[in-house]
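Presented below is the structure to which this report refers.
All protein chains but one are shown at their positions in the complex.
Moving on to subunit A:
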Amino acid sequence: MDIRQATIWLSLTLADLYHALTWPELSYVAVDPRGRVVGYILAKIGHVTSISVLRPYRRLGLANKLMKQSQEAMVAHYNASHITLHVRKSNRAAISLYRDTLGFEVHAMEKGYYADGEDAYGMRYLFTKPDSVE
């Protein structure tokens, strides 16, 4: 799969458009050989709005790679100090990816964050680790 910066040419919804026209450096896509988007990360400075990989394209490490690209861009272009994201409390697979593979930590719990009433974990990753851990 081809991993590249997301451009207008690959977005077709208003949310993508808004991100691509506000923080063009931070969103990335994974594209299959036929040019179809099979995974993406939609991000703003210091925050991941959405990250997703189509089911058949799992086990390729795409989420990991997309996240790394977006993080490095945040530091290089905006000198970001940390990155946060929200995840459904029930989404164990995602929580494990963020925590065990990508080094995020849970820093907050937000009650009823999602439209259907489910709680969210707020997770955070610090780009420059402080000497003493809180």
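One rule holds for everything that comes next: a residue touches a chain if its C-beta (ideal position, glycine included) is under 8 Å from a C-beta of that chain, and two chains touch if they have at least 3 such contacts; residues count from 1.
Going forward, contacts and distances are computed from a predicted model.
Colleague: Which of the following is the UniProt-recorded protein name of the chain this complex doesn't show: "Peptide alpha-N-acetyltransferase", "Ubiquitin-conjugating enzyme E2 2", "Enhancer of translation termination 1" or "SCP2 sterol-binding domain-containing protein"?
Modeller: "Peptide alpha-N-acetyltransferase"
Colleague: With the full complex in mind, choose from A:60, A:102 or A:126 the residue touching the hidden chain.
Modeller: For the chain that is not drawn, the touching residue is A:60.
Colleague: Mind listing the subunit A residues that contact the chain we can't see here?
Modeller: 1-5, 7-9, 12-14, 17, 20-25, 30, 32-34, 38, 54-61, 65, 69, 72-73, 76-78
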